[in-house]
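See structure below.
Shown here: the complex without one of its protein chains, the others still in place.
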Amino acid sequence: MATLQYILKRLTLMIPTFLLVMVIIFLLVRFLPGDPALAIAGDRASDADLAAIRDRLGLNEPAWVQFWLFLTNTVQGDLGTSILMRTEVLDVVFQRLPTTAFLTVYAVGLSVLIAGPMAFVAALNRGRWPDTVIRTVFQVGLSMPVFYIGLVLLTFLAAQLRWFPVGGYGEGFVSHLYHLFLPAFTVALYTSAIILRNLRSAIIEVLDAEYVQFARAKGLPNRVILGRHVLRNALISTVTLLGLSIGNLMSGTLVTETVFAVPGLGRLMLEAIFARDYPLIQGLTLTFAVLVSLVFLLTDLFQSSLDPRMRLS
Amino acid sequence: MEQTPILEVEGLCTTFGRGGQTLPALRDVSFTVGEGEVLGLVGESGSGKSVTLRSVLGLARRYGEVTGSVRWQGQELITKSERDLRPIRGRDIAMIFQEPMTSLNPLLTVGQQLVETLQAHTDLSRKARRDRAIEMLDLVGIPAAASRLTDYPHQFSGGMRQRVMIAIALAASPKLLLADEPTTALDVTIQAQILDLILRLSSDMKMGVIMVTHDLGVVAQTCDRVAVMYAGRIVEQGPVRQVLRDPHHAYTVGLMQSVPEGVAPRTQLYSIPGTPPSLAHLPPGCAFAPRCAASTEACLATRPALLRVSEDRQLACFNPKNQTKGCAA
Partner (left out) sequence: MSDTAVSSSAPSRPSRLQLALGKPGFLIGCLIIALSTLLALMPNVFAPYDPNYIDYLAIRQPPSWAHPFGTDSLGRDSFSRVIHAYRVNMQMAILATVFALVIGVVVGALVGYYRGIADMIFGRVVDAIITFPFLVLVIAVVAVLGPGLINMYIAITMVGWVYYARLMRAEIIAQMGNDYSDAGMVMGYSDRRIIFRHLLPNAITPVLIYWMTDMALAILLGSSLGYLGLGAQPPQAEWGVLIAEGRNFITTAWWLSLMPGIAIVLTGLGFSLIGDGLADLLRPRG
């Protein structure tokens, strides 16, 4: 009940931000070069057809009427019709969303598996050689563009060694896991490079915290100190960091989908841009914004469920 | 109190930092604590009081190098591995920290934090651990103890949190309690209650206490003996009554004058001139000499050693005050 109230409050707070998000998208699309009517009807359309389409889209109305139209349509779930796909934008989005969601969650899982233990080892060996090696490797990783990581993995692990497929999404859960391993690993390498440094200092901070000193003074076994006192607190920082990095992560997903030909939202976005499919660009941009806000909200909820001080009462 | 001490610290040195920059936080610290005895460790912040406690318990060595000797009932602790220290920490020697806000894990209930100490040091059953936890909370004066086991630290006030920390520290009935400024972070009214609690438990459980504080008032109220620390060394040591009535070291005198007691209103309060030296740049002689009115050439050039000046008093000073028997080197 309290949680529900909190979510509602958070959603209410998001309204002004989303109004602005809509304004930004609206302005972007209005400045898109070319005539949308022409793009929809095709080159051979008659002037009368074009005029009819303009009228239907409200392109002859003043800007604020168009914005109001855009806003009310969007709220009702009408994002227009994709020129490229010839179907409802919302349908296209929902069709591609599971792939991107799967890839993103997969990548988050792998980044935790990579960055978590590495940050722990580095923090526990602060200033000694394992720390130096880990930090150096991840610093180099931070300087690698995600498309390059993807391409290198694709070349060696998929094309040369044939351990993984070179692209596609596959059928069924296990096949998804197999097909998306390299894309997810690519995004995960990139994401762990971003979060490792912060995670390492967060863990060091916990290791030096007074309550960990007190736990040592109590004579607890190391296993209990690390597992119960350090890990739990470090988990909160991990979740927060991942939540804050979701924009970066999705940027990485977009590029990776292109490199590995994964049929997700990111690849669709690029196709839409090259086809100047403006309803689709508009719908996808909005979808990405919604996804990021959703993750911010989930992060908050997860944090408050882990941290009793933030527990909603 | 003539008996063999339970804790004997000799020549304890702690240096923070490795490699490039090092900081000598403790230099040649020696003292003893007898069974059921309350020793006060007093000095300004940065004088090494807390570091002493942390070095005794082996908590300081993660951050630097600790040498010298710490003997607990005859066993040497300095050379013991972390694993071998574990049964001593918490069960024989317990410690409470200054800041009750940050010393309890915010993500665990106080019950969990109490029980885990018992789990590490006793064979009690789950039910017995719970009973003992309630008993401990009750003992330190937390009302409705049974219902508060599932509460988190942030649901307690500062004073109550300090009581919780004491309950956790004493759960396994230690023989020595290291109390690191246990009342500094608390309101004045709460301070006295916490001190009373520690004293009462100490005499009930025949438990020795090392009470670290910068407050001579606390020392006068609670301690049997006192050691005054300055810049990582003990400069004067002896029974509380003797030291406070008849301080020998100029620094002890200064500390006592800084306590506003029986001073007429609107007179200027006394403070020791100058500031404590940086540990990174300690002078070759007596560290207090630059601030000392009685210092001489000798004080600046050579460091006075801590020497026995009477049956149970020790002093590190070339020009002691109020002293009949000289101790100059």
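As written, the chains take the letters A and B, and residue 1 is the first residue of each chain.
Quick note on the criterion: a residue touches a chain if its C-beta (ideal position, glycine included) is under 8 Å from a C-beta of that chain, and two chains touch if they have at least 3 such contacts.
Quantities reported herein were computed from a predicted structural model and do not represent experimental measurements.
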Completion exercise
Of the chains on display, those the missing one touches are A
Practice task
Write down which of A:73, A:155 or A:305 is the residue touching the left-out chain.
Solution key: A:155
Exercise for the section: Just name the one of A:11, A:24, A:105 or A:177 that touches the chain not displayed here. Expected result: A:24
Practice task
Touching the absent chain in the whole complex: find that residue among A:110, A:123 or A:250.
Solution key: A:250
Fill in the blank from the handout: Missing-chain contact among A:11, A:65, A:105 or A:142 belongs to A:142
Problem - Contacts of subunit A with the absent chain, listed as residue ranges - result: 16-18, 20-21, 23-25, 28-29, 31-33, 139-140, 142-148, 151-152, 154-155, 159-160, 246-251, 254-255, 258, 269-270, 273-274, 276, 281, 284-285, 288-289, 292-293
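Everything below uses one rule, namely that only the chains that are shown with their structure count from here on.
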Handout entry: subunit B to subunit A touching residues, read off their complex
Key = 18, 54, 57, 59, 82, 85-91, 94-95, 97, 99, 102-108, 116-117, 120-121, 152, 154, 165, 168-169, 172, 178
Handout entry: Residue ranges of subunit A touching subunit B (in the complex, touch as defined)
Key = 127, 209-211, 213-222, 224, 228-229, 232-233, 236, 306-309
